[in-house]
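In what follows, a single structure is set out as C-alpha cells and then discussed.
Excluded from the complex is one protein chain; the other protein chains are retained at their positions.
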Amino acid sequence: MIQFNCDYMVGAHPAILEKMTETNMEKTEGYGFDPYCDSARAKIREVCGCPDAEVEFLMGGTQTNATVIKAMLRPYEGVIAASTGHVNCHEAGAIEMGGHKVLALPEQNGKITAEQIRECCWLYYKDASRDHMVMPGMVYISHPTEYGTLYTLKEMEDIRRMCDEYHLSLFVDGARLGYALGSAENEVTLKDLARIADVFYIGGTKCGALFGEAVVVPDPERIPHFFMIMKQQGAVLAKGRLLGIQFDTLFTGGLYEEICGNGVRQAMKIKAALKEKNYRFYNDSPTNQQFVIISDEQEKELSEWLAVEMMDTYDENHIIMRICTSWATSDEETEELIRRL
Amino acid sequence: MIQFNCDYMVGAHPAILEKMTETNMEKTEGYGFDPYCDSARAKIREVCGCPDAEVEFLMGGTQTNATVIKAMLRPYEGVIAASTGHVNCHEAGAIEMGGHKVLALPEQNGKITAEQIRECCWLYYKDASRDHMVMPGMVYISHPTEYGTLYTLKEMEDIRRMCDEYHLSLFVDGARLGYALGSAENEVTLKDLARIADVFYIGGTKCGALFGEAVVVPDPERIPHFFMIMKQQGAVLAKGRLLGIQFDTLFTGGLYEEICGNGVRQAMKIKAALKEKNYRFYNDSPTNQQFVIISDEQEKELSEWLAVEMMDTYDENHIIMRICTSWATSDEETEELIRRL
Amino acid sequence: MIQFNCDYMVGAHPAILEKMTETNMEKTEGYGFDPYCDSARAKIREVCGCPDAEVEFLMGGTQTNATVIKAMLRPYEGVIAASTGHVNCHEAGAIEMGGHKVLALPEQNGKITAEQIRECCWLYYKDASRDHMVMPGMVYISHPTEYGTLYTLKEMEDIRRMCDEYHLSLFVDGARLGYALGSAENEVTLKDLARIADVFYIGGTKCGALFGEAVVVPDPERIPHFFMIMKQQGAVLAKGRLLGIQFDTLFTGGLYEEICGNGVRQAMKIKAALKEKNYRFYNDSPTNQQFVIISDEQEKELSEWLAVEMMDTYDENHIIMRICTSWATSDEETEELIRRL
Partner (left out) sequence: MIQFNCDYMVGAHPAILEKMTETNMEKTEGYGFDPYCDSARAKIREVCGCPDAEVEFLMGGTQTNATVIKAMLRPYEGVIAASTGHVNCHEAGAIEMGGHKVLALPEQNGKITAEQIRECCWLYYKDASRDHMVMPGMVYISHPTEYGTLYTLKEMEDIRRMCDEYHLSLFVDGARLGYALGSAENEVTLKDLARIADVFYIGGTKCGALFGEAVVVPDPERIPHFFMIMKQQGAVLAKGRLLGIQFDTLFTGGLYEEICGNGVRQAMKIKAALKEKNYRFYNDSPTNQQFVIISDEQEKELSEWLAVEMMDTYDENHIIMRICTSWATSDEETEELIRRL
C-alpha cells in the first residue's frame, strides 16, 4: 500500500527526537515557563518581526481554533469562515460548544474574499433586526486552505481592510503554514502575517513536529489572559518544554521552511507527471495537497494499492481524490506513485 | 400609520385580562404548581389526545427553542433546520450559546423535506471522518413556517419516518400554531402533532396571549428533568399561574382556534383583494402572513402610511414585503388596508 | 391555611392591571422599544440620579442574574458571592451553565464583608499558580439579602473600595429591593446604588409587579451590547411594553416604596408581637422576611394551619422558619397570624 492520505502519518523530524532524547532527564519548570519555550518564542518573534508578540504553544489544530476563538469573541459574536473551513466542518462542533456560531460563506477553492465579508457585514448592519442576529466578530481563514490554495498578499490585505472597516478580528489558521512558506507561489511571509492578522498560528503537527501549534498574537493586548483560557480549555501541556524543543528546533537554521519545501516539491513533481498523463485536476494547488478528479472505476482500482482521501463527489460518476505529500515524503515514494498512476 | 408589521403588537384577548384581574389577589404556589396551570395542562392534554404528556409553560419563543434543544441534544449533536428557521437566524446565536450547531438546509418557502433530511444524514453517516463532524440529532421545523406555509400531513409524516430511520428527535416550533389551526388548508391537527413530534409547542405570544408558549412532550421520558433545565435557563416564571390562566382561557371553548381563525380570515381577504389588483405574491401562504413582491418605488410610497416588515430583496429592483395580520385584526383595519393599496 | 410562605403568591398591584387593561389593544413596537418602556426608563434614571444609565427589563431573578453575569465576566473569571446567595444555591446551576464558577464565601446573616473579599483576592493573587485558578472578576451581593438583612452604607462602600482595588465589578441583586427602600433601617438609596454598583436591579416580581426586574447600568459602557446577550439568553420579552407599563406604574408617585413599605410594616408588627410572646429569632431582620427558631414539635403543629418556608435546621431539635410578608399583606392577615401564633 502506497500512502499519500495525509500529512500527519509519521513522527517528527529526526532532529526533534534527538533534542528531546538529549534533554530528556533535565529538570525544567512546567507549563511553558522553561528555557526551550523561551528560546523558541524568541526565534519566532524574530522571524515574524514582532518583538512584542505573545507566543503560546498548544497541542493541536482543533484545540487551537476553539481556544483562540473563545478567547477573542464576545458571547454575541460569530466567526465568518469558508464553508470548507476546518472550524465549520471538521471539529465536531467545537466552536459551537464554545458558544459561537460559524457564519459560513461559500468558498472558491477553499478561499473567501473581502467582498464576501463586506456583503455579509453589510447585510447584518443594514438589517433592522440585527440585534436578534449573530454579530460578525471575526474572520477565520486558513493559509494554505483546506483545498491547498494560497491567498495572494493583496487578497489578504483586502480582507484585513474589510476587518478594519467592520471591527472584525482576523485569525489565520496556519496548520499547514510550512507548505505555504515552502511554496514558490506564496506571497505572504511570516512578517506579513504578523502585520496583517490579529492572531495566527504556525502549524507543527503537519509540518515536522510530533504535535504542536505556535500561536502568535502580535499585539498581546488583543487577548488578555490568554494562558488562563488555554488552561480552562485543557490546552496547556504540563511538560511544556516538549513544545518549546520542537519549535526551537524547527526555527533553527530555517529547518521549518526547508523540510516543508520538500513536501511541496514532491507535490509539484506529482502534479506535473499527472498532468502529462492527462489526469484532470480539481483546482490548481501550489502546495502539498493535490486534488485529482477520477472516475468511480478508477477509484475502485486505486483503492487496492493507494491510500488517499476521497474529498467529495465531483459529479455522478466522478470523485475528487486528494494526494497529500508531507515534509517526510521521499523521492522514492513520489517516483513509485508516479510510475504506478 | 396603518400597522400590519407583526402579530405581537397588541396585548392579550380581553378574556385573559379579565381572568387575570379577577384572580389577581388569590394566593397560589409559584413556578407552575397552581390550579390554573393544572387546568390548562389538562385541557391541552385533552385536545392533543395525549393524556400522559408533560406540558410546561415558558415565556417566549427563543427561550423555548433554546431550552428544548439544550434539553434534548447530547453535546456532540446538532439540529437540522431550514436556513430560514427561527433558530438559525433570529435568536442571536442562542442555540450555539447552548453548545449546538444548527445544520441549516436550503428551504422551499420556509419548509424542508424528508428527502433533504435523508441526504444530510446519509452524507454524514457515509463519511469516514464523521466522528470529526457534528452528528444530526434533531429536526426542527416550524408550523406554520416563517414564510407562512404549512406542512401537509404527509410531508410531516415523511419527516417523522426519516427521523425514526436516523434516530433524530422531531421538534415542531408552533409559535404561530394558532394560525395553522385556524387555516382551511391545514391538515395537521394537535392530535397529529402529538403523535408525530417528540416535542412541540403551542404559541401564545403571537396567538392571543400576553406572552407564553406551551411545550408539549407527549412521552415525558424523552426529556427527563425538563423543569430543572428550564430553571437553569431562566425559563421558569415565579408567578407561573399567569401562564396557566392564559392557556386555560385560550383552551376553553375553542377560543384559541377561533381568534386565530380571524387572523387568517383577514389575511385571506387581503390576499384575494391584492390578487385582484394584480399584486404579485412571493408564495402562496394560507395563514396570517402574506408575502408580496413590490418595487423599490412602491416600497418608498408605502412606507409613508403602512408599517410592514421588509423580508428580503427579491431582485435588483424588487423587495419582498410581509403583511402580517393577527387574532386582533379588525374588519375595519383590513378594509382600510385594501382600500389604500 | 394562613399563607406567609413567600412574596410572590398574588398577582400585581391593581394599578398595574388597570393600566394593562386600559392599554391592551394599543399597537406598539416590540422588545422594549415602546413609549411605556421609555417612560419607565426615564423615571428610573431620574430616581436613581443617573441620567445616562442603560435600563433594561428582564422577566425574573435567575434569568437576570445569569444574563448580567454572562455579560460582564470574561471566560476565566468567577463571581464572589455569599454561600447563601441566590446565584450559589437556588438557580439550578445557571451561572455555571453560563461558564462561570461561583466563589462562595461564608456568610453572616446572608452578608459578606469587604474584608472577606480582600482575603479571597489576596489569596488568589499571592498564589504562584493563580493562572490555574479562577480569577475573581465580580462581587455579587443581594440587598436585602436572602436572610432579610441590609448592608449599611459604609459596608457597601467598603465593598466598592475593595472592588476598585482588585478590579472587580459590583453587582447588586435587588430582587427584594423594595423591602429595603421601605425599611426604616435602610441607609442605601437608589442614588447610592447607582453610584456604588456597576450594575444592579430593581425587583418587580416580589415587589408589586406580575413579573419583571429592571436592570440599571449606570455607565452603559460597562456592558456593551447588553440587549444582544439578553436576546441570546431568551431574556427579551416580545411584548416588552408589559414590563414598561409595570415599572412605569411602580415608579409613578412613589408607589414602589409605598407598597413595599407596607410589607415591611406588617413584618415589624409580627416581629414585635412574637418577641413579646418570647419567640426566638434567628437574626434581626429589618425587612419583610422574619426568621424564627422553632422546635420540631412546633413545626408539626404549625404546619396544620400555617404555610411558611422552613429554611434550615438550627440544631438537633430546632428549625429556622421564615415568615414572609409582601406588599399585599393586609392588616387582617397579620393580625390573624399574631393571634394564632
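We call the chains A, B and C, going by the order they appear; numbering starts again at 1 in every chain.
The rule we apply is simple: a contact is a pair of C-beta atoms (placed from the backbone, for glycine too) under 8 Å apart; a residue touches a chain by one contact, two chains touch by 3 or more.
What you see is a predicted model, and the numbers here were worked out from it, not measured in a lab.
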**Q.** Absent-chain contact - pick from A:I80, A:M97 or A:I117
**A.** A:M97
Q | Which residue of B:M135, B:A175, B:L193 or B:L302 touches the chain not shown here | A | B:M135
Q: Could I get the residues of subunit A that touch the absent chain, sorted low to high?
A: 3, 6, 8-12, 14, 17, 20-21, 23-30, 59-64, 66-67, 91-94, 97, 205-206, 210-211, 228, 231-239, 242, 328
Q) Which residue numbers on subunit B touch the omitted chain? A) 70-71, 74-76, 99, 131-132, 135, 224-225, 227-229, 231-232
Q.
By the contact criterion defined above, which parts of subunit C meet the unshown chain? Give residue numbers in ascending order.
A. 75-76, 78, 89-93, 95-97, 99-102, 129, 131-134
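Heads up, the rule we're going with is that only the chains that are shown with their structure count from here on.
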Q: May I ask which two chains are joined by the most contacting C-beta pairs?
A: B-C
Q.
Centre to centre, using CA atoms, which chain is the farthest one from subunit C?
A. A
Q.
Report the inter-centroid distance (CA atoms only) between subunit A and subunit C in whole Å.
A. 49
Q) Using the average of all C-alpha atoms in each chain as its centre, how far is it in Å between subunit B and subunit C? A) 34
**Q.** Distance from subunit B to subunit A - Cα centre to Cα centre, in angstrom
**A.** 42
Q | Residue numbers of subunit B (touch at least two other chains) | A | 91-93, 97
